[in-house]
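Each chain you see keeps its place in the complex, though not every chain is here.
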């Protein structure tokens, strides 16, 4: 299980790519998929690498990202 | 005679230009024309549209409630303007982006894979001219050459002459397919 | 609007979730516009201070005109440039409210120059969020008082000529000279570190008001990729490499 | 008990008694005493007196205070009122109650500070942009000025339509005995559930005059115009004096209304059957009563301190049913009763 996870609200995402630029681990990519507003939305290209650091969400201009971190085992 | 054409799509699809070239061509061939764009922040919503009216008398309203022709370059445009097309009118639909057209009204539907054709021609941004070629055919008011000339003028004014050839081809492809 | 129901996935805890004081409405900003980040930071500050139920925002005319749709709090939409006067009216009428304005550089530093300066000088106990994107975004990219020298806009087609249109107006520096304000700071949001700093500044600006300390203004140097006609990521670089030359970051006035 | 007060002071005191608690202003002659009175007295009643940096700022502060649900007022004189046009249009569009006092002076431009009535169109037809109306009340005595200010607050709250008091330099500057109206009981101000008081236990309130969608905005404006129609039905006010048997009726408001009253008395003494019709609400204008009058009075002589502004409304009311001559003065000159009387004599004989 990856350490982190990002939930992308596809209808909010405008495919600006700032999250992609920001993610230090190359998790996110812009997909060729259009949303209903005609934008190519962000998606997790490499979900396994996500640390749940939240940096992507801090940069997202559309508040389209929620970030979660795996509960540490034993905690 | 008064014919309304609406071009609609995403911003960046060359909607306003296609309309303008049509208006210009019609004007040069002696028709009365108007061109009216969507404007203001609406355009920042990521969509754009424009309305061209071609007539043989001075045009009253440049706003067209029931267009004879709709060019729907994407899904939302089809949803928004499709139902308004006049009975017996024509919807030129970008089937590259809209696979399963949902709305249709009483109009005839002419699906053309605008993006794919443009891609084939090596310039995806020429999808608008493919559409325009089809419009000119459907209209049947003047030869495609009129549109090609108007296009040349417009590209010239913008210093984009080198795009002329591919756009010309796009026009022809659209014309041929309609 | 279909909003994805964000349930916390099993085995995970939330690190970041959409601020509660934001409504469900999609932002109307362009892709990659810094307005979106700044709007979100304001919502985060309201959440953090738990003041949503007593906050009244004042929306400008500019790309943030729809602000009142984005927030779950009371809002007044002000005439172009007059947000500080409107905020003064609200705050004076009911000092228990937490009142903030959110304004662009055309709004605040051109047409609203007098209202901004005099509200600041009176030390009105309000919070001002000032988005300096060096352009009139909403109207299609005209020169703002903050437009950089040589920068092309639709009203400076040859680039801003400082001999006829002057240099970029650093209104925050002017405001910092006044006795009235408590806190004047300039921030940016072109990377995560700066987003975090801007977030703190906005928080402080609201906290000042809660503590009755008077006028606080957070300028955020921002990018308008649409009118710069560049992709969003380049907007970040533009701010860092161009805009900051004229608008250095940092606190300009802090009174404690 | 009657007290001797300036019109400006009486309006200020009446506003305080009407529960006005936020007053924003920018100085200008000839309404300076209103500003001064408010500065002196409003704070004592727990109210906010704030001298703004300009008329533009003042009207937008009014917008803020009104949005917050408080009774609020601003006052100015002609050039200052012109600067408020955008703000007033916003108030109207956002359905905010507020009172604006215009103590008119002579224009256009800087003009001078003498009394005039050249802002009638601006007040009644919308000097700002778009389709809106203000409730416009025109007092002709200091007593009435005080009463109409109180009424203006009530009507403005009731209909959520801004109200304007259209006075002039003479009324503002002169003293007259006044019986001041009682302060309103606290309960008289209607609840304002739409006001910006913090979105606690309710959905957020928004005060705005903006809707990008023409169809939605049309609905908003249709609702607004329905309210205007209601006001037109309910709130028309005017006074008639000696009109029963009149062969000529003077139509005049405000300062000219009171002067024309003297004209009527003098004319009657000379055996001339002259009366007076004095609109008190300039909007809604008393079209119907004036039209009724026109059915039986052959001449309606409009007298104004202007080139003929209310005159248009008189003619709209009369629509050819009677003669509608006009007598006006420009530039701050106030005609004497004698001058008006000799004008009257051109149209009527004893």
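Lettered A, B, C and D in written order, each chain numbered from 1.
Keep this in mind: a contact is a pair of C-beta atoms (placed from the backbone, for glycine too) under 8 Å apart; a residue touches a chain by one contact, two chains touch by 3 or more.
If you're wondering where the values come from, they're calculated on a predicted model, not measured in any experiment.
> Whole-complex formula, using the labels shown?
A x2, B x2, C x2, D x2
Throughout what follows, only the chains that are shown with their structure count from here on.
> Find the geometric centre of each of subunit A and subunit D from their Cα atoms only, then give the gap between the two centres in Å, rounded to an integer.
Between these chains, centre-to-centre, one finds 60 Å.
> Starting from the mean Cα coordinates of subunit B and subunit C, work out the distance between those two points in Å.
Taking the average C-alpha coordinate of subunit B and of subunit C, the gap between them is 39 Å.
> Per the centroid of Cα atoms for each chain, what is the distance between subunit B and subunit D, given in Å?
Whole-Å distance between the two chain centres: 54.
> Residues touching two or more other chains, restricted to subunit A: which are they?
Within subunit A, residues 14, 39 contact more than one other chain.
> Show me the residue ranges of subunit B that touch subunit A in the complex, using the header's touch definition.
On the subunit B side, the touching residues are 10, 45-47, 74-76, 97.
> Over in the complex, which subunit C residues touch subunit D? Could you list them?
Within the complex, subunit C touches subunit D at residues 52-56, 58-59, 65, 68, 71-79, 82, 85-94, 96-97, 114-115, 117-118.
> Write out the stretch or stretches of subunit C touching subunit B in their complex.
Residues 28-30, 63, 65, 138, 226 of subunit C touch subunit B in their complex.
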